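First the structure, in the form of structure tokens, and then the observations on it.
Removed from the display is one protein chain of the complex; every other protein chain stays in position.
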Amino acid sequence: MTRTTPSSPKAAPRTRAGEPPGRAAASSPPVLRLGPVALPVHPRSLLWAAVLLLFLAAAAAATLSTGDLGVPLTRLPAVVAGAGEATETFVLERLRGPRLTVAVGTGAALGLAGALFQSVTRNPLGSPDVIGLGAGAGAGAAFAALVLPGVVPVPLGALAGAALAMVVVATATGTGLRHPGRLIVAGIGVAAMAQAFTHFVVSVMARDQASILSAYVNGSLGARSWEHALTIWAVLILVLPLVAALAGPVTVNEMGDELADALGARAAPTRTAAVAVSVVLSAAAVSVAGPIAFVSLTAPQIARRLSTAPGPNLALSALVGALLLVAADLVVQQSPVGDGLPVGIFTMAFGGVYLGYLLVREWRRGVL
Amino acid sequence: MSPVLSAEDLTLGYGAEPVVRDLCLEVGDGDFTVIVGPNGCGKSTLLKALGRVNKPMSGRVLLRGRDVRGQRAKAVARQLALLPQSPVAPEGITVRALAARGRFPHHTLVRQWSPQDETAIRSALELTGLAGLADTQVGSLSGGQRQRAWVAMVLAQDTGILLLDEPTTYLDIAHQYDLLELFADLHRQGRTVVAVLHDLAQAARFATRLVLMDRGRVVADGPPEQVVTARMVEEVFGLACDVVPDPRTRTPLVIPHERAPSRPR
């Protein structure tokens, strides 16, 4: 053993082939092996994934069991097995069960969408929100509520608005989804128009309606059914293989297009596919919960700071997204502050505060 | 010696004005080929096309007789590695993790790790002398070490062919020779190396074969002492000079003529 301690970065070790090599520090990552499957795992990410899952389970349990109508934890197994009282069964099967399922799925979808988008755009502010999807949904909802009241349901209007916004953005770039830089610029334009339209509609409508619309535009999880849950989970499960296939190439893409191409990761198609998947996930989220702000922006940022691993941190982003949304919805349902407010407000507040805390902490460390 | 990599009538570029026009080139197995030429002559563009990064406007690149465009990207990347001029190191990545990224073409969807990964990464780190810095963040390395980390990534790819685009730029002279000696070692161990370099003396010293390009064409091709002549340098670079043998290696060395100080060109 010639050198075990890493020398200081300045003193370049000028070892060449042939010289006795220093023993590599024991840094090879643990590997998950299962039949033909072999995946390297990042221990810190794994630890955080476990912690987040635990939190998620706790938040889910709290969602089901707290409040006036809550089913006590001890009774949950019985109710799930079908041996509960009528009220309990109703709460679980009609009210909180579907709502919770929608919240987990939507949060995970938004977290994944943001992680993919930020990774391929190499832009920490990149998220499908930025390219006008949420704003388009808001404008669509406003249009349905003002111009076609009672004819088109507001959520349908929102979905149509999101779709239209994406079509306009993809057409305006002239190159479809291929160039994220262009997408973001076009998205800013479309989002500004959509938002101006929404603000205008809200300002000319009668106050009560305007208030309802304004709440919807912030995204809400109130009165969700199993159909909503089925929609978001079906989309999630359908795109999951694609996401898994993209994870590797997306990671390599972070080193620049040329190197990614040289490594066989095919930078351009990877990027197009990642953006497309990200848009599909966000659109699914909009269709079940309205435009919920900020989850797809903050979840990946929080995830990468928890894991400290380079790369898109896809799984962790999905978990953070789900936790963020479930926790925000718990506040909406159970705290007097949240009473009747749309959940999007709280995702914005939670995500914003937490990201702010992380920034401040980094800043302190940087100063030290 | 059969060519492992060959360009057939390659025309490369973006838009109306091609950068490289109807170029033919054959790289023999085990060659250390260095491409030199003035700025903008198309040497980087050519290298990228050889590495399947640029799509030719016309013509094709053959890797062991098969068109690289007709093969799966990963299959090509298992035989040939390219180190571009300005790769982006992901934030917070360690030397080892960076080297591990070179294993990408060997992975499949389910098998993202194999014992060969371990061997390839370790030997790449040892060859580049970075074994002791494996857990250091790339961002905190010195320039010379950082470039070695990128070389380690390319070596971990474990390919018979290495394409290097100006690998010594921005390094001090000791680190430049350090890296070039490393490439020479790799070449001696049987790898085929194609590098783009700026320094004619270095190119002539390390190359077994020198390719001189000018305005998108190959203007000279052969052993360094035949390519680097006073006439050639004057013609291609517009630099009047003498060419003398290097006192140590006898390879050609360019000594530019001084110009009268008061008369700018």
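Read from first to last, the chains carry the letters A and B; within each, the first residue is number 1.
Criterion: a contact is a pair of C-beta atoms (placed from the backbone, for glycine too) under 8 Å apart; a residue touches a chain by one contact, two chains touch by 3 or more.
Rule of thumb we're sticking to: contacts and distances are computed from a predicted model.
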Choices "SpoVR family protein", "Iron ABC transporter permease", "Cytochrome c-type biogenesis protein CcmH" or "Putative transcriptional regulatory protein TcrX" - which one is the UniProt name of the chain not shown: "Iron ABC transporter permease"
Contact partner of the left-out chain, one of A:T101, A:T231, A:N253 or A:Q301: A:Q301
Which of A:A145, A:A293 or A:L323 contacts the chain that the document leaves out: A:A293
Given A:R96, A:H179 or A:R266, the one touching the chain that is not displayed: A:H179
Missing-chain contacts mapped onto subunit A: 124-125, 168, 172-175, 179-182, 184-186, 188-190, 192-193, 195-197, 199-200, 202-203, 207, 210-211, 214-215, 218, 293-294, 297, 301, 337, 340-342, 344-346, 348-349, 351-353, 355-356, 359-360, 362-363, 366-367
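Here is the rule we go by: only the chains that are shown with their structure count from here on.
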Whole-Å gap between the CA centroids of subunit A and subunit B: 41
In the complex with subunit B, residue positions of subunit A that touch it: 3-7, 9-10, 12-19, 21-25, 27-28, 31, 36-40, 122, 244-245, 248-249, 251-252, 254-259, 261-266, 308-311
Footprint of subunit A on subunit B - complex, ascending: 48, 51-53, 72-78, 81-84, 86-94, 96-97, 100-102, 104-105, 107, 109-114, 118, 121-122, 125-127, 129-136, 140-142, 144-145, 157, 163, 175, 178, 181-182, 185-186, 189
